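Here you go, one structure.
With one protein chain withheld, the remaining protein chains of the complex are depicted in position.
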Amino acid sequence: MALFKKNPSTPVILAAVVFTSAFLYWIFADPVRGLAARVPGMDNRPPQKPVSDSVFIGENFEALGREVIAAPGDWPRFRGTGFDNISTENVPVAETWDTTGPPVAWRLSLGEGYAGAAVHNGRVYVLDYNEKRKADMLRCFSLDSGRELWRRWYTVQFKRNHGYSRTIPAVTDKYVITIGPRSHVMCADPQSGALLWTLDLEKVFGIPGTVKGKITPEFYCGQCPLIDNGVAVFAPGGKAIMVGVDCSSGKVIWETPNPDSLRMSHASIIPMTIGGKKMYVYSAIGGVCGVSAEDGDTGRLLWKTTEWSPSIVVGSPVYIGNGDIAVFGSYGAGGAVVRVKAAGTGYDISVVGKHKSSEGLASEQQTPILKNDYLWCVLPENAGANKKQLACFRKSDLMSPVWTSGKENRFGKGMGPFIMRDDKLFLLDDDGNLYLFRIERSTATLLASHRVLDAIEAWAPMALAGKYLILRDQRNMLCIDIGKKN
Amino acid sequence: MKNKFQRYISYTAVIIMLIWHAVLSAQQQQPQRFPRPEFEGGYVFPERQYPDQRGPIWEYVDVAVLVIALSITSWMVIKKRSRKGILLMSVFSLAYFGFYRQGCICAIGSVQNISLALFSKDYAIPLSVLMFFMVPLLFALLFGRVFCASVCPMGAIQELTGFRQVRVPVWLNSTLSAIPFVYLGLAVLFSATGSDFIICRYDPFVGIFRREAPYTMVIFGSLLLITGIFVNRPYCRYLCPHGVLQRIFSSFSVRHLKISPDECKSCRLCESGCPYDAILRSDAVREDEQVSKPFNGSLPYLLIVPVLAAGLGILMYNLSPVLSGASADVRLAREIKLERDKGIKATSKAATAFLESGKTEDSLYAEEARITGRFRKGAPWVGIFLGLSLGIGLFRFTIRNIRTEYEPDRGRCYSCGKCFKFCPVKAKTQ
Partner (left out) sequence: MESKEDKFSTRREFVKTAGRLAAIIPLAAIPVVLSKKEKVRGYVWQIDPMKCTACEQCRTNCIMTPSAVKCTNANPMCGYCDFCPGYLRQGAKKYSTAAEDQLCPTGAITRRFVEEPYFEYTIDEKLCDGCSKCVKGCGDFGNGSLYLQIMHNLCQNCNQCAIARKCPSDAVIRVPASRPYIRKDEGAENRAKVARMMKVRPPFHKWDFPPDIELSQSC
């Protein structure tokens, strides 16, 4: 106070100094100095180098048994003979089960994964992953006893990322073809197991200098091979979106260029006949495309769309007639309809009815079944009120279900497989409960259910061959006799 | 010797087997439900420390602070007669219970916890909450509303901001004073049925204590504070449900604040000193007055009490379906029913979540019936309580009280000590 009295201008000077410094601070202070821009490369991901591991596909073989009692039944590939997941065999199915459940014909343990079985000529083929030997292993079993006949394997190292094995082999009388988790193709003789030819999709069709050649997707390859008229068809992505390989020689006979850099998804190629033209339809990452499957212009890209491109695609496309293809995306991406219309020499493509998984028909990883104008599916976890229920949609309207199993009947996490024969639908939930439904037009009636397996993630598609239903969870495979007793 | 050795062997064998069994079972107990990544570089899962609440010891510290603060205030009010001391205590309480403890732990809200604990089998309360409910009421019974005076942070913040004093007309004051009774009745009803804690929900000042609030609370709180500058303690007088209990308990207090330190001279100087009109005037029997009985002719009016109690009980019983709407389960059940009848898709988030859940509609309706049943049982009692309070309040107007000195209305006096300075009488020194 004394200071103020001596010099009356002191407070004015003090105020001026305070004001000036505050003003300068306000002008020069950087209000965002604490913020860091979110840019790529903050995760310390090391510069990725192309893996140069040398894999000798199919190098090892072991014969284990010989005699095969021919058991009737055929399920030669993913989604069966008609690519519709419906068994057309005329083997009646038991409509009731004992309290002990349907009889188990045999069981075996496998390496961790989700690879399903293919059945042909009394043999069961599984592309297993042997964790001890770190090898993709094609194993052949006898259908009626479950005895292993032979195994052919090759060492390939990769780390578990939600299990290892994923795909179902494709079998014909002369060939069995597998695609391994790291996109290694192997063709062997289905009887003897003799190695016929191999193909490393990453090496052959990969883009040099990139990780895995931009071929094998996240969580590894889930594409099941397709054999069509002695030609094996794959969708590698990378340099070619689709390739045809002659099964007898192993030579690539046609390639479809990939200008849009579509990438391999976990879906599989489904042949369809649209407007009288047979084509291979693939729901890739980045878009959907159709490639001609007719002599003359085999391998020609007929149409494509990038309008439907979820981050991850697992469900395969389903042809619902009239040029409409139902496509699905995972992680809540939902579904849509790709409308293919022949226009002059080409095709007009439009994507209609896009919906999220909470708004209509959706599938995280299984593919819906089309039966008599109705689509059947177990809806995923993120499907809102209908989540984890078995639902039926009219094929003309994928947004509102015509029937659902109700909130009392929910199936695991809604990711288990389902398969049909006649009017029967088998449904396996994630936890290993097997359900048998009778389908009448658009409603399903539960006939029987039983916990057949104390399962962990029973996600592999099932195989229905003769009286046998083959299913698996992460580590166990089960063959169940679902045939009608006399 | 040999025997002993053999015995050792068998012991060792047993121990080894036990250990082996433990190792085996330990391995089995970790099912690899989730395929873990195969780390090769010796990665270890980071261990996250989850922060805990304040230690339980602090709850007892709070109780101790409460008891000490109440004791000091009682001493200030009754013995020391120091308005300054009471104000200092207010500052302390505002700082500790208000800004430091952020208004929770709270005697006002504890009435809900108590009633929920009394009427719900599933809910228990810790000792500290029980103490926060009991101790202020016990002090009210002993020394009047010393809790309201300067221990309650809500009272303190209003006490410290009441700068001017505007009188509220008696009719308005009496009418508004009925609100806390209704508030208390509903709060007990809602909490006893497990529906809602309305006292906490509509707390006006907790946002100030936390310096964090939704804007509605900010508006409500600041409006009350601004009103309080002129009409002192508006929350305490016209809203506070705990104040009702304080009022009842304080009416029967053993000792209470006195306006005059010694014998009252009925000098009328303090008449206008109370901002709450809680000073009862000296009203001795006049020469011309005939009072043989204080209840002279008023007993018939006592009939109004049961009539009101019964009437309000019936009214509340009929209102119980409306009141039960306070329960979220009841609201959800009604919405689901309505949407089912009208064929509407789920509109609210709760309805959507219900449809996603595994709960059946029947179990929801059963729950609704259970809760509305509890409301039907509880609501008439709230009505009876309100009827009794109103009846007794009205009946009291008919009583001729004889007072020879100015004294505080023990029910309504906040023991704030504002009247001290108006009394010219000096305490006699011993």
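A few remarks follow.
Each chain carries a letter (A and B) given by its place in the written order, and its residues are counted from 1.
One rule holds for everything that comes next: contacts are C-beta pairs under 8 Å (C-beta built on N, C-alpha and C of every residue); 3 or more make two chains touch, one makes a residue touch a chain.
On a predicted model such as this, the values are computed, not experimentally measured, just so you know.
If you put the hidden chain back, the residue from A:D30, A:D43 or A:E67 that touches it is A:D43. The residue touching the chain not shown here, chosen from A:P310, A:G335 or A:G416, is A:P310. Along chain A, the points of touch with the absent chain fall at residues 37-46, 159, 161-162, 218-219, 309-312, 330-333, 364-365, 380-382, 413, 415, 430-431, 456-457. Annotation for chain B: contacts to the undisplayed chain at residues 29-31, 33-37, 39-41, 43, 45-46, 48, 50-53, 56, 59, 102, 104, 106, 109, 112-114, 116-118, 120, 122-130, 133-134, 137-138, 141, 194, 196-197, 200-201, 210, 212-214, 248-249, 251-252, 254, 294, 328, 348-354, 356-357, 402.
One rule holds for everything that comes next: only the chains that are shown with their structure count from here on.
Centres computed as Cα averages put chain A at a distance of 59 Å from chain B.
Those residues of chain B that touch chain A in the complex are listed here as 31, 33, 35-38, 40, 346, 352, 355-358, 360.
Residues 112, 159-163, 384-385, 387, 407-408, 410, 456, 474 of chain A are the ones touching chain B in the complex.
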